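One protein chain is absent from this view; the other protein chains keep their places.
Chains: A and B, in written order; residue numbering restarts at 1 for each.
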Amino acid sequence: MEKKPDAYRKQNIRSDKIFKLAATIAGSFVLVIIALMIFQLISESYPIWEAEGLGFIIGTDWNAVEGRESFGALPYIAGTLVTAALAMVIGVPLSIGIAMFISDAPAKIGGPLGFLVELLAAVPSIIYGLWGLLVFRLYFQDWVEKPLHDLFGDSIFLFSGTPFGLDIITASVILAIMIIPTVSSVSREIMKAVPQQQREAAYMLGATKWEMFKLAVFPYSKTGLIGASILGLGRAVGETMAVTMLIGNATGIAAFPSSFFKPSQTMSSIIANEFVEASPASLHLPALIGVALILLLIAIVINIVAHLLVTRMMKVKEGAINN
Amino acid sequence: MTTLSETEQKITNSIDSQISDAISPVEKKFKMIAENVTIHYGNTMGVKNVTMKFPEKSVTALIGPSGCGKTTFLRCLNRMHDMTKNAKVEGKVMLDDIDLYDKSIDPIYHRRKVGMVFQKPNPFPTMSIYDNVTAGLKLNGVKDKRILDEIVEDTLKMAYLWDEVKNDLKKSAIELSGGQQQRLCIARALAIQPEVLLMDEPASALDPIATQKIEETITELKKDYTIIIVTHNMQQAVRVSDYTGFMYLGELIEFRETKKLFTDPKNDLTAKYVQGQFG
Partner (left out) sequence: MSTTNEKREEYRALFKNNVKKRLLVDKIVHIIIFAFVIIAIIPLGSILVEVFKNGITAISYEFLTATPGSIGTGDGGIGPAIQGTLIIIGLASLIGVPIGVMSGIFLSEYGDNRLARNVRFFNDVFMEFPSIVLGIFAFLVIVLILGHFSVWAGAFALALIMFPIVARTTEESLKMVPVTYREAGTALGLKKWVITFRIVISAAKGGMITGILLAVSRIGGETAPLIMTILGSSQFFSSMDVPMDALPLRIWRLSLLPYESSQLQGWGAALVLIFIIIGINLAIRYYFGNGNERIMKLIKPGVTAKK
């Protein structure tokens, strides 16, 4: 009779202990995976680091022919950064404009519009690519690229190169469209976090809506908006399929982004294009894995910076005002 | 504009007479007159058919228990409700000879004339003290640094803040204490040379010393400005105001000279409130 409570307690503790262990293991899974992943990427790409050293990062060759193998990731790093940066330049103003519009509009318009934008965040990259390839590219080529080339092709090097629609600028524009849902909804959250009293203070001074934005909303949310933009940058950097289908698939030094209308290549697109055919016996596969490693590191850094900016802005300003 | 029922007309008349009682028509004219103001928030009525006349160069206090509509009413005087999505304001608000709610005018032209100080200090956090004060001036196109400096010094002195910050005007506004921030907000409102100053419980978030300073400021300011102040602190109303309006459940119950309202209220409800029988 007396044994029963003890036995019950022990059993109690044990099954709960197992539960806690299981939960802890599940939680730690992500840590293990990250460590394993980085280890695998480094070790499987080791041959290329051995062969070219850090020269791999600044090299521009891309030769898979046996006996003359030479690989350099620089054109693709540049391609990724350039397309992502262009996507930001185009997409961020559009996104912030949309965020401003939706926060200011009456619920009847703002609601459905916001819903539409969020639904479009669910459209997968491959479909953006398909649409870009079969629809957008044709219009863009005829209505934007050719006129720009005719007008400025000789004078500004950015517009040189005969445009075929599969190039840096097309890929960048599609990327810009793809980051709009993210950047605009994060921007909206950030602008919503501006206390109403700030807007009222500007209003009291006799400001127009735009002046209210310049005076009360924008300075307060500047850091956060930058964070939202960098979040968009991070998304653009990691994007694969849409870019692969629209960037034109150049390799080696020819892939270096030097003009809008040149075909190029990003880190993710070279992997998508060549991974399946690359022979593990050669340096080709390690080279691609090396590219993946660089891509991963860049993506991590950008996203950490973005997180810090967004969360810091929400905390610091709030704390300061409630002085 | 709805036509008034007999009872409503009686109340309006009695208030008119109360106001006239309080003020000799020869001495002062009215800077602002609110006529038959009704404010809806969605389906609820926050302010019911209130008429008030605010004499110039004086302090009028609005008192009443929480939720009586005094803040809602105050905010309609500079069309602050334009910023609230569900709010609907009916009635007239005359500033001198202009109805601020007249559909043919754009309020931006006139909002500048009615400054506002809010319950919690809300200086612009990314700007310095100097920039906070000059914010409204820059909107209105004043660029001359000499003039800006003059007005900054002038308004900070009026807000009793100059001595404390004069050596460090470039300091960020949020580094000031709560009381200092509120005085900065007063200076910011004064900088645009308004004619009327609306204050929504300006000292409620402040400690007693800061409160005293604010009240001193108000007493000085009323020599030149028309001030309307909402307060839940009856002693403050007595200390600072010349006229007081008592509101309850969205209606104006009584409006008299402060001394008379507190010592000899005509309305039972007013009497109960000032005696502290309900809050």
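Note that in this section a contact is a pair of C-beta atoms (placed from the backbone, for glycine too) under 8 Å apart; a residue touches a chain by one contact, two chains touch by 3 or more.
Given the structure is predicted, the values throughout are model-derived calculations rather than measurements.
Only one of A:Ile58, A:Val135 or A:Ile156 touches the chain withheld from this view, namely A:Val135. Checked against the full complex, the one of A:Leu215, A:Val237, A:Ala255 or A:Leu283 touching the unshown chain is A:Val237. Residue-wise, the contact with the chain that is not shown comes from A:Leu120, picked out of A:Leu120, A:Leu151 or A:Ile253. Only one of B:Ala135, B:Met158, B:Ile186 or B:Val240 touches the chain withheld from this view, namely B:Met158.
Although one chain is not displayed, its contacts with chain A can still be listed: residues 12, 15-16, 18-20, 22-31, 33-34, 36-37, 40-41, 44, 93-95, 97-98, 100-101, 113, 116-120, 122-131, 133-136, 177, 180, 182, 185-186, 189-190, 208-211, 227, 231, 234, 237-241, 245, 268, 271-272, 275-276, 280, 288-289, 292, 295-296, 299-300, 303-304, 306-307, 310-311. Within the entire complex, the positions of chain B that touch the omitted partner chain are 106, 108-109, 112, 139-142, 144, 147, 151, 154, 157-158, 193, 220, 223-224.
By our rule, only the chains that are shown with their structure count from here on.
On chain A, the positions that touch chain B within their shared complex are 106-107, 195-208, 211, 215-216, 219-220, 222, 317, 320-321, 323. Within the complex formed with chain A, the residues of chain B that make contact are 78, 80, 82-83, 85, 108, 111-112, 115-116, 118, 120, 122-127, 135-136, 139-140, 174, 176-178, 181, 185, 188-189, 192.
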